[in-house]
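To keep things clear, I will list the structure first and then write my remarks on it.
Excluded from the complex is one protein chain; the other protein chains are retained at their positions.
Think of it as A, B and C in the order they're written, each chain with its own count starting at 1.
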Amino acid sequence: MTVHEKLSMGQALNRALRDAMAADPSVVVFGEDVGPLGGVFRITDGLTAEFGEDRCFDTPLAESGIVGVAVGMAMNGMRPVVEMQFDAFAYPAFEQIVSHVAKMRNRTRGKVSLPMVIRVPYAGGIGGVEHHCDSSEAYYAHTPGLHVVAPATPSDAYDLLREAIASPDPVVFLEPKKLYWSKEEVELSGRPRASAIGRAVVRREGTDATLIAYGPSVPVALEAAEVADREGRSLQVVDLRSIVPFDDETVCAAVRSTGRAVVVAEASGFASVSSEIAARVTERCFHSLAAPIRRVTGYDIPYPPPKLEHIHLPNVERVLEAVDDLQWEDS
Amino acid sequence: MTVHEKLSMGQALNRALRDAMAADPSVVVFGEDVGPLGGVFRITDGLTAEFGEDRCFDTPLAESGIVGVAVGMAMNGMRPVVEMQFDAFAYPAFEQIVSHVAKMRNRTRGKVSLPMVIRVPYAGGIGGVEHHCDSSEAYYAHTPGLHVVAPATPSDAYDLLREAIASPDPVVFLEPKKLYWSKEEVELSGRPRASAIGRAVVRREGTDATLIAYGPSVPVALEAAEVADREGRSLQVVDLRSIVPFDDETVCAAVRSTGRAVVVAEASGFASVSSEIAARVTERCFHSLAAPIRRVTGYDIPYPPPKLEHIHLPNVERVLEAVDDLQWEDS
Amino acid sequence: MTLIGVDGRAVRDALPDDAALMRALQGLITARRLNEQAYALVRQGRLAVYPSSHGQEACQVAAAQVLDDGDWLFPTYRDTAAIAERGVDPVEALSLLKGDWHCGYDPYEHKVAPHTTPLATQLPHAVGVAHAARLKGEPTVVMALCGDGGTSEGDFHEALNFAAVLKAPVVFFLQNNEYAISVPLSRQTAAPSLAHKGIGYGIKGERVDGNDVAAVLAVLKDAVDRARAGEGPQLVEAHTYRMQAHTNADDATRYRTDDEVAAWVDRDPIVRLEKHLRDRDLLTDSLLSEMREAAEKKAASMRDGINRDIAPNPSDLFAYVYATPTTQLQEQGAQA
Partner (left out) sequence: MTLIGVDGRAVRDALPDDAALMRALQGLITARRLNEQAYALVRQGRLAVYPSSHGQEACQVAAAQVLDDGDWLFPTYRDTAAIAERGVDPVEALSLLKGDWHCGYDPYEHKVAPHTTPLATQLPHAVGVAHAARLKGEPTVVMALCGDGGTSEGDFHEALNFAAVLKAPVVFFLQNNEYAISVPLSRQTAAPSLAHKGIGYGIKGERVDGNDVAAVLAVLKDAVDRARAGEGPQLVEAHTYRMQAHTNADDATRYRTDDEVAAWVDRDPIVRLEKHLRDRDLLTDSLLSEMREAAEKKAASMRDGINRDIAPNPSDLFAYVYATPTTQLQEQGAQA
C-alpha cells in the first residue's frame, strides 16, 4: 500500500532504515551512538527499540573497527549499514574502505560480495566546527569498487538508501547534513522503487546552460536557476544523485542540449568529482560546447570555521557569475 | 664543490637524505625497516650507521603512529622524513595526513608549521602483488595543505627531496617504484638547488600535441614521443614534477603552443589528478584547443595482479592512439 | 586512589601541601565558573557549541597544575578549562567553539596544543613532541588527555606503543567520565579498568578518584616525575563523571537517568575540597570570596571578550594553507 507523507530528509532516511530492517532480517545497523540515542542526527531513532539490540547497536568508538567488522558480517550473510558520525571521522576507516570494502569482490572474482552501506553525514553549511563539514566524496569516488551516492531530496534519500541496502555492492552513502531538515512529500510504498543508483535526473528544464550538481549543491543550483529565470536566462539543472556509477548519458544529453555547463559542488575543486565531471563531459561533448565548462566549488582550503563558511560554499551569486562567464558573445 | 655522478633514482634519494641529514641536525628519518635494513628499497641504506639511531630509526609497525609521531616531532623543532613502506600502507595514516598534517598550519594561522616529508614508494610496473602498486596521488592532491610531488628522473629525485625536506610545508613525496633503478648523471652540489616544487618542465619540445605526465608516466610519454617522431608526428612532453602546487603557467603555455593535449597517468582516471589537469587546462585554454584533452590512465579497477598489470598501465600504444584521436581533420 | 573522601576527610596521608591545595581550590572554582559562563554563552547564541567539563574540574585543574613551564599539554575539545588553567586566554581558547577560527591561541606561547577533535589523534603528536624533546636533551614532559571513548581508537594503541618503545616522557591521562556521548563504558570496553590498558604496552597504569583533586594532583605529579626521570610513559585513569550533556546539542535523558546524575552531585570536587580545607581551618569565608571574585573576574573578561565579537578575516582562509600561498590560492582569495 502506497502512502504519501511529508518527511524531512532525516525522517525519510530513518523510514528507509526501518522499512529495510522490517523487510530483511539480515539488515543490521551499528556505529557510534546509533542505539538508544538514535544517532547524533537521529537518523537511527527508534531502531533499537523496534528491532532489538542485535539489529541496531552501539559499538566501541573506532571507525576502522566498525567498517572492518561490517566487512566480516557482510562476508557472513548480513547486510550491515554502518554510520560514520561525521565525514572526517570516516578517515580512520580509510584503509578498510579502500583496501577491503572496495576490493573484496574483485579480489575473489565475485565469490565474496560485500552488501554493505557506509552512511556518512557529510558536507557543510550547518556551522559545524573543524572536521565536521568535510566534503569527502572525491576520496571514495576515485576508489574503484565503491558506489557513491548523495541524495538531494527526501524522496531520493529514501529510494537511494533502500536501493543501497539491497545492492550487492558496497555503497558509500553521503547524506548532506544541511538537507537533513529539508521537507518534501514522500511516496512510501514500503518497497524499494525504480533504480536511482547510476541515474541522474534533470530537476529543471532550461535552454541556455546546464548546471550539474549533486547532494547539498542541488538546492543551490535550483535557486540559481530560479534567479536566472527572473533575469531572463533559462538554466537547466541536473542532479547526479549517483556519483559512481556516473550517468554519462543523462548528463551529456543535457549539456549537448544547451552547449554550456557549470558544475557546482561544495568540495575543494582540485582533483575532485567536479574535475571529473568537467573533464569527462568535455571529452564527450567538446564539439557541442560553446565555452569551457566552469566549476563553482569550495576553494582549495581546509573547511573554514563556522563564521567564514559562507565564503567557501558555492552560492547563487557565484553560480550566476560562472554562468555569465560562459562567453555568450562567442556563440 | 659540485660533482657529477651516475646514480639510480634510489641512490639519488639516498644521497639526498644523507646530504640533508648532514646539513641539518634536525632532520630525522624513521619508519618501518628504515634502520639497519635500509628500507625494503634501500633508500635509507647506511643512514643509521652514519648518523646513529637517534637520527634514523625503526619504529613499531603502525603508519598512523609514524605520521602522528612525526607531526609531534615537527611541532617540536624537528624535520621528520618518514617512509610508508608501500603506497597502500599509507592508508592507515590517512586520518593523520588529512586531518592534521594538511591542516595544522591553517588551524593555527601559521603559528605551527609542519616541516615534514612523507615518502611513499608508489605506483606499479614492478610486478608487485595487491596493495603494493597503488597510485594514490589523487587522495593527497585533493587535500588542501599538502604539497604533492613525484620525480621522474634521478636528478629531480635528488633536488625535489632536498627541497621537500627544507620546505616549511608538509610534502607527500611520491617515489615511482619502477624508476628506482633508472640511472642518470646527477649533479650533486651538496646544497638544495633551484626550486622544482611548483615547477613543471618541458622534457621534450614538439609542435603537434602536448603530452602531460608525471612520475612513472614520464618515460612512457617520452617513449611515445620518440615513436611518434619516427612516424612523423612531433609531440611535446611536459613533466609536472609537482602536482601541488600545480604549474598552470608552464602547462598552459605548452598546450596553447600545440592546441592538443593528452594526459598520461597510471592512476585510475575517475576523479583523479588527470581529471584535474584536463579540466583546468580546458578551462584556461579552451579557445586554443582543436580537440578535447584526452586522458590515458589506469582503468577504473583495483590495481591488477602482476600478470595483468601491463593491460592496466598506460603504454606507448595507448598514448599514440589517444594522440591519433585528437581529431586532426578538424584543425 | 582517593586522598580526600566525599565527606572532606583525608582518608590517607601524603596530601599535597596546603599551598597546593589552596591553589587547586582556586583552580576548581575558576574552572567551574568558566564552564558555567561558557554554557550561558551558548544559550545566548554567542558560542556555537560547548563540551563542558562540569564535574570533571579536578582533572582539568590537576592536569595543568602539575606541569612545569617547559612541559606540554595536549587537550581534547572537552578540555577548555585545563587550557585556561595552563594560562591560555579563555577567549582565545574558545575561538574553535565560537566559530571564529579553528585554534585561537598560539600553541607555543603556553605549550598547549590545539584542542583536538578527531579522537585520540593528538596522542601520537604528544609522543612526537616528547620524543623530540628527549632527542634534544630537554626535560619536557607531555600531558596527553583522552576520554574513555577515545581509548577505543587505533591511535590510542599506536601512541601508547610508540611511547613505550621510545621511552617517551608522556603522561597519558584518561578522564573516564563513564560516557562517550551516549555510549556507556560497559559497551566501550570489557577490560577491568582503563588503567589495565597500559599492561599490553609495558606501561604502568594507575587509577585515581577523578573527583578528588588532591588525589589527582598526587597521582599525576608522581607520573610526571617518573616520566621526567626517564622511566618512560605513564598511564593514569581518573574516574569521574560528565555532569552535563555531551554538548548543548545532546539530549542526555535519552541514555541516562536523573538518579544516576544526582548520585554524582554528592561527589562534587569543589564541595569536597572546600569542606576539607574548612575543616582544617585553611579556608575562611573571606578567602573563599576572594577566590570567587578572581573567578568572576576571569569569567567576566571571557564574556566580554566573546561578546566583543570581532568578525574573523576572510583573507585568513587563504593565507595559511601553505607558508607561501600558491598562485591558485592567490587567485581564489582574490575572487572570494
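Some notes on this structure:
We adopt the following convention: a residue touches a chain if its C-beta (ideal position, glycine included) is under 8 Å from a C-beta of that chain, and two chains touch if they have at least 3 such contacts.
Keep in mind that this is a model prediction, so the values were computed, not measured.
Among A:48, A:85 or A:99, only A:99 touches the chain left out of the display.
Of the listed residues A:4, A:109 or A:230, the one in contact with the hidden chain in the full complex is A:109. Considering the full assembly, A:73 is the residue among A:73, A:164, A:285 or A:308 that touches the omitted chain. Within subunit C, the residues in touch with the undisplayed chain are 152-158, 161, 164-165, 167, 187-192, 196-203, 232. Interface residues of subunit B facing the missing partner chain: 32-33, 35-38, 40, 58-65, 88-89, 91-92, 127, 129-132, 270, 299-302, 304-308, 311-312. Summarising the interface, subunit A meets the missing chain with residues 28, 54, 59-60, 62, 64-65, 67-78, 80, 92, 95-96, 99-100, 103-113, 144-145, 147, 167-169, 198, 244-246, 248-249.
Quick note on the criterion: only the chains that are shown with their structure count from here on.
Among the remaining chains, B is positioned farthest from subunit C, on the basis of C-alpha centroids. Subunit A and subunit C have centres, each the mean of its CA atoms, that are 37 Å apart.
The mean-CA centres of subunit B and subunit C are about 41 angstrom from one another, to the nearest whole unit.
Remark: subunit A and subunit B have CA centroids separated by 31 Å (rounded to whole angstrom). Counting partners per residue, subunit C has 101-102, 118, 154-155, 316, 321, 326, 328 as the residues that reach two or more other chains.
Shared contact sites, meaning residues of subunit A that touch two or more other chains, fall at 64, 88, 91-92, 130-131, 270, 299-302.
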